[in-house]
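Note that one protein chain of the assembly has been removed; the remaining protein chains are unaltered in position.
Read from first to last, the chains carry the letters A, B, C and D; within each, the first residue is number 1.
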Amino acid sequence: MSAWFSDLTLLGCFLCMVLPIASFGLIMIFTRNNHKLSLAISLLCSTIPLMIAWSLLYRYWDIAEPIVYNYDWILSDFIKIPFGFLLDPTSLLMLTIVATISWLVQIYSIGYMEGDPGFGNYYAFLSLFALSMLGVSISSGLLQLYICWELVGVSSYLLIGFWYEKFSASEAGKKAFVVTRFGDVGFFMGLAILTIFYGNLEIANINSAAVAQSMPPWLISTGALLIFCGVMGKSAQFPLHVWLPDAMEGPTPVSALLHSATMVAAGVFLIARIYPFFSASPEAMAVALALGTITLLLSSTIGMVATDIKQVWAYSTVSQLGFMIMGLAAGSYFAGYFHLTTHAGFKALLFLCSGVFIHHFGTNDFFVMAAKGGRKLIIPMVTITIAALALSGIFPFSGFFSKEAILGALYHHPNKIWFLMGLFGAFLTAYYTFRVIFVMLFPKNSAPEEKHGHDEPHEEHHGVPWVMSIPLLILATFTIILGFCQGYLERFLLGHTLHHEHNYLLLVSAVIAALSGIGLAWLDWGSKKAKCVGFISYVPALENFFKEKWYMDHFWRWFLNAFIYGTFSRLFTYNDRRVVDGGVDTVAFSTIGSGRLLSFLQTALLQLNLLFMVVVVAGVGLYLLMGR
Amino acid sequence: MVEHVADFPYLTCMLLAPVVGLTIILFLKEEWHFLIRVVSLSAAAIALGLSIYTFVNYDTALGGLQFVEKYEWVKSFGIYYYVGVDGINAPLLLLTGIVIFTGVLTMWELENRVKEYFAFMLALVTGVFGVFMSMDMFVFFLFYEIAVVPMYILILIWGSTRKIYAAMKLTLYLMAGSGLIIPGILLLYATSGINTFDMIQLHGVHFAPWVQKTAFVLLYFGFGVLAAVWPFHTWSPVGHVAAPTAVSMLHAGVLMKLGAYGILRVAMFLCPDGFQYWAQLMALLAAVGIVYGVFVGLAQTDLKYVIGYSSVSHMGIVGLGLATGTVDGINGSVFQMFAHGVMTALFFSAVGYIYDRTHTRMIYELGGFSKIMPVASGYFIIAALCGAGVPGFASFWAELLVFISAVKVFPVRGLIALASIVIGALFALRVVQKTFYNEPNPKFIHFKDVSPFLGLPRAILVATMVLFGIFPRLMLDLIKSAVVPFVNGL
Amino acid sequence: MKFMMDLFSAEGMATLSFLGVVGLTFIGALIAVGARNIFHNVLGLALALFGVAGLFVYLNSPFVAMMEILIYVGAICIAICFAIMLSEPLYLPKPPRKPIKLLGAGLASGLIFAMLGLLMKKTTWVAATERSTDWSITTVGHFLLTKYALIFEVISLVLLVAMLGAIVTARDGRGET
Amino acid sequence: MKVLLFGPELYFLGMALVLFILSLRRQVNIRIDHQVALGVAAGGVVVASACLFQQGELFFAAYRVDLFSQIFKVALALGLFLVLMISHNLAHIEDRYHAEFYLFLTTCTLGLMMLVSAVELLTIYVSLELSSYSLYILVPLRRGDDMDIEAGVKYLFIGAVSSCFMLFGLSYIFGATHSTYVNEVMAQMPALLQSPIGIMGLLLTLAGFFFKLSVFPFHFWAPDVYQGAANQVTTFIATVSKAAAVAVLLRLVALGDVYGFGFTQALWILSIVSMTLGNLVAIVQKDFKRMLAYSSIAHAGYVLMGILTLSEAGYTAAIYYAVAYLIMNFTCFMVISEVAGDGRNLQIVELAGLYHRNPLLGLALMLGLFALAGVPPSIGFTGKLLVFTSAMKEGYFWLVLVGAVNGTISLYYYLKVVYAAYFLEGKELPKITTGLSTRALSYALILIIIGFGVFPDRFIELARVAVKGVLL
Partner (left out) sequence: MINNVETYLYIALFLFAIGLYGVLARRSLIAVLISVELMLNAAMINFMAFNRFLAPHPAVGQIYALFIMAVAAAEAAIGLSIIVAIYRKMKSINVEHATELRG
């Protein structure tokens, strides 16, 4: 036990795990109804991990060898699950991102969730989420990671369904949990298979080069693909992306935290985490690349037609996740992970800003916000624009650098189609992002009538409370400076800087794609003469297709209804009632029936009974005599 | 197997605590409700305390049977009162202690025929304790029957919803199971050549293959009925629905484990070759049960039916783990027995509280209970999450162990069963959503939330789940200490 | 002719009279179960019992034959006659017999006959190695008072019980209070 | 002390005499009748117990007194005493016949006592007839409807035909072995059973005992007689006479050494058919006594199972089971005669609300039924399991399987009675008041049912020693 205290690093990791769960437990059991105390506990328990994360990052900036702590958690016979921490650049960076964003969101939520009756619960759930996400970051083994990964799912379920009185919220929570679970089952199968064939699932071990050589290729591919199922679920890749847009039913800070910056990034992080293993399977890489691309295009197109601001950012998240997967799958570990980092910053910013608008105007529709004078909220408007620029990949914001890195990776991929797709995705991203920005910035009908219609319901919101704006400013700062840290991060993550041969064709095409997207958005939504209809509406069929979200929701609903409920469940239930239970009842009734039948043997007629008796005696006697 | 004789008859005391409680209750007046409750609670508390004592004081380094007491009972037939604890039954004794204690607390508000209720319940518990600690087949079976029969009256009098049918069905079903068990154990006894029912000694006998095959399949199906092995499970949802809360808790929580424990302790222990022969079938039925349970549960509208089918599914996991015959699988199975016991007890306890107030368990009539009684619903949600196999609860580890070893031994069946946990999640959350989320039903809005005292049993159960969920080694090392020699003997 | 000669020899006469006794028994028995009039049945029974008594004579024990006639014909048959007179009047029309019932009865008794006949066929009887030739009634009496003393006492109890029972059961006014 | 050897029999003969004198009185006083009978019967239990460990032979080896017979004599004396205990309200027997009622019960018991000791075929036969005749008279002694007399007729004629078969069998045995002493006969049995005559002789001989025990196909009287006879008479038939039949069956079978395959196979079949038929038909019964009759047919099958194992363990189990059956069956009948205080036949539904009309009786009934169904912890369970164990030891796997499955079936109808007693509301029905003796009896029975179920060892050991004596 003394080792736990003498080794500060270990103690730090340990605290990162213990404090959030302590906070969760304390709040749930004791202080649920005391908002202030709950807040204090929760903040305390998120600030310390934050400080630990940054100090660890600082301390191990020049880390050469990963630091591993392992303790036995489960010691069964074949299955041994260690509980431990693995500190290497990948995990340290993620740890920092998670700690930071979750701290910021907790601060922000003070304002956003003020007065909510479930305030205590909310912070408890946030703590639980922090626990699980921190656990994902620093787990030393894949099974431990899986456990935290599942906890992420649980806390996201609780947070999405936080406003459980709303049917849509509880439905969305359920959907998120089940859909991610769908992927997780694949993940777990992968883990099971790897455990069986390989046994030791420590990440340090899995990633070692020896493993890739000792395992047959089919096993690596199977394992990698199955694990990728989990990634598809958590990181909302096609076709399991459907839960993410619905998940916006949760409070906006939750969307910012879970569904943009951390939880959805967990999938990408997982690939980065076991990148050496993953990249040993070309099949898995190809599948990932294809699915990432499909996801990117699909969600971008849907984002183009959405009117709910959070929906837009949700689809944008999906598309950016697709981008990250593409980057990773194209062979560039750094590009994907770097985009994850920058994306965490600017997407959280986007959501938090939107949250301010939503909180202020009480609506999710950005047309309405614009009409109500959204641009008058200066800080959010400025920061949201910064974030939008970053998202679109405009220099000098962070997104530019990371996106360029990904496009670079795609460019180097032998098949250029992926690169073109990436470019197209970048174009679409810029378009839908600035569609929102332009609508907000240049409202077409700036005098909404309803202002006269009834009392201004949000009169009390004068400006934005500081607890909400400070996180915005911090994130905006990050968004601006993070791009320039690319070199440092490269050295940190890879141990060396990449040799950048500046490919101007690549650079130019990326910038052109982004700018043309913005330009198109300007034409459609921004300029004075804009008709405020997307170019896509010229192709109504396509627009409808996009509006219906490529019919993916319909597909899943149909799948669920037709197969799960309609076929299996119904048939099994029928079988249970009629065949199994009916069979048993039949046996029972036929027993009674045979009893009734046999009771006719006992006729009231004495002589008939005697006759029977005599015949049986004779029969038995004859039987006995026959053999002799 | 190494035996360590007890210095004090802990196990006998554990067994006698409910008996003494029962006897005292029989001499109390019907009207003295409070006294009756207190007596039952103290009996349960003593049993719980002793079970915790044995659980904690079991020396895993020493291994083998500990706290052994062995007395000759019926000499001419070689029947012994032979009790002992090893890593397999220690958790189950603990489980029984916990469930009976919380069960008594859960039924604290009972007003109808209190005396008889607690008397029967204590009789039932005596049987359960006896089964778990017996190392003699005859005594094992004796207690097994004692545990099964009081159910009939408990359901009949204090039950609800088609209780007459359910009680009869359950009892007959289980007794039919016994009808298979008797020939099974007697076959082993008769062919052993040593005139004893002592399982440890019988383990040393190498039975002829046909004996093993026959005895195993008889015992498997006989005990399997109680363990709700598909397709002999239909008594279980019906029975759970009809039974009063604490009985459902005991029943799903503990009684179903008797079946699984019997398969493990008697069938597999004594007929290793038979087990090898039938393992494929066991795995198949278990996998079918897992998948089937969730799918059927998905279509149910009665809360208790839902839980009943989830039990079918979860007991399938136990069966699957046993079928693997590996240390991991059996570890997982035993752990799952414990975890599922606590979990289901929690489920029923939570439902019971709601049902006692609303008098409906129809999912579509409920709704929004998170708003009306947040704590009570919280317990249910926790149980549902356990049921969905969420980490942090004991059941997760069990499922993990079972599934991995199942995939290893029976890849196809294992993977199919594993896949069904998605449906399991859907299944659990569907109920939670329909019952506890959305707008509350105005009819129920005036109900009070559960008070700390009434919440105590549920809190104990949750605490147990979490304790062993976070520190699985507390239990797993213990289980392993018995399972490793067990599997080596297979 | 040979046959006739045999028939009229001493042995033949013995055989003939034996056959006569057997015939008497069977005819009596057949009347006892076959006749429709209940009195004829009793008479048939008496006839059969006489036959049986005759058989006993052939079986070397005139004492038992005499007891047979005394107890059976003298007591039981008379008792049956009294019972007949105490019960159903004879002039009442009787319902027709059911052939199926008769057939069933015949089959069942035929089966028993077949079974035991088969048994007879398959069995070879072995006489005891040492056989006493003491046929005197004195010995029977001696046996009754030594070896079978208990049963001799018990049978009196049986008869007492039967008598008491008959009185209790058939006493007038039974069951009409 | 030769008298002690014959002590119980002499005592009961004296008792019969006393009752006979009682029956001769002009003035009828049923209370005195009952008290005298009960008191003397209690003395009978004492005497029988006192003679428990007597050993010896009487009447030129026709009568054997050993532990086996003495155990059964105690059981019989106890059974009679118990039946007299619940005879305090003989509502369906005319007052003036009470003394005769007791008398016939006593003579029947006496006959049964001789039966269990008799080792000579004629003695066995006459003792059997003595007990049977007493019962033939007791059955139609009931007042009221015509059922009793009908039952009496059926009982009589089925009994008469059975005893004819038995006599025929006895004659074959006599012819084949030239002896009428059981030990001499059985000494030749192993060889004899290879021949048809031995098998058939034994089979036909057993017919008489099968009739007493109501084993299929000699069971037809049982339901009618149970239903038709007065409750107390039924009780006696169902308990005491069954136990004696088991005893003598056991002695007959036990003295032979190893029987041929065919013979045990025949018993095997009869056993299976008995229990299956009894259990199945019992399901559909509405009259409680009739149901118990069918259950007794089934139980005869179980006892037969123990006997046909032809092993020491099997006999021990059969003895245990017979005594257990006596007790648990008696418990049910006690409840019947208490609930149906006016002596009527009890429908199962009439037990409604018994648990609050008289909780003690309810408990006793439940335990008795559970014991009959073989549910632990009760003598019924232990007995059944012992029987199964011994059968399995001899390799009768299918027999045990069928028996066990039958146990399940039987549970159904026993539970229906429990259901009526514990669940059906009988609020409007009056409470049942029981006297001190009945209460004490109930407690004693409950204690015995559970106590001997949980601690059967003493009794099993006793039975085993007894069997060993018989097997000599």
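One rule holds in what follows: contacts are C-beta pairs under 8 Å (C-beta built on N, C-alpha and C of every residue); 3 or more make two chains touch, one makes a residue touch a chain.
Remember, it's a predicted structure, so these values are computed and weren't measured experimentally.
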Contact set of the excluded chain (shown chains only): A, C, D
Contact partner of the left-out chain, one of D:F20, D:F60, D:F157 or D:F423: D:F157
Where the unshown chain meets chain C, residue by residue: 15, 18, 22, 25-26, 29-30, 32-33, 38, 41-42, 44-45, 48-49, 52, 55-56, 58-61, 63-64, 67-68, 71-72, 75-76, 79-80, 82-84, 86-88, 95, 97, 101-102, 104-106, 108-110, 112-113, 116-117, 120, 125-135, 139-140, 142-144, 148, 151, 155, 158-159, 161-163, 165-167, 169-170, 174-175
Touching residues on chain D - with respect to the absent chain: 122, 125-126, 129, 133, 136-137, 140, 145-147, 149-154, 156-157, 160-161, 164, 167-168, 170-172, 174-175, 178-180, 223-224, 227-228, 284-285, 290
Footprint left on chain A by the chain that the document does not show: 599-600, 602-607, 610-611, 614
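In the analysis below, only the chains that are shown with their structure count from here on.
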Higher-contact pair (C-beta pairs counted), A-B versus C-D: A-B
Between chain A and chain B, centroid-to-centroid distance (C-alpha), Å: 36
Chain centre separation (chain A, chain D; CA means) in Å: 76
For chain B, residues contacting two or more additional chains: 172
Where chain C touches two or more other chains, by residue: 115-116, 118-119, 122
Residues of chain A defined as touching chain D within the complex: 591-592, 594-596, 598-599, 601-602, 606, 609-610, 612-614, 616-617, 620-621, 623-625, 627-628
Contact set on chain D toward chain B in their complex: 313, 316, 355, 366, 370, 375-377, 381-382, 385-386, 388-389, 391-395, 397, 400-401, 403-408, 411-412, 415, 418-419, 422-423, 455-457, 460-461, 464
Residue ranges of chain A touching chain B (in the complex, touch as defined): 28, 72-79, 81, 143, 146-148, 150-151, 153-154, 157, 161, 164-167, 169-171, 173-174, 177-178, 181-182, 185, 188-189, 191-193, 195-196, 564-565, 568-570, 572-573, 576, 580-581, 584, 588
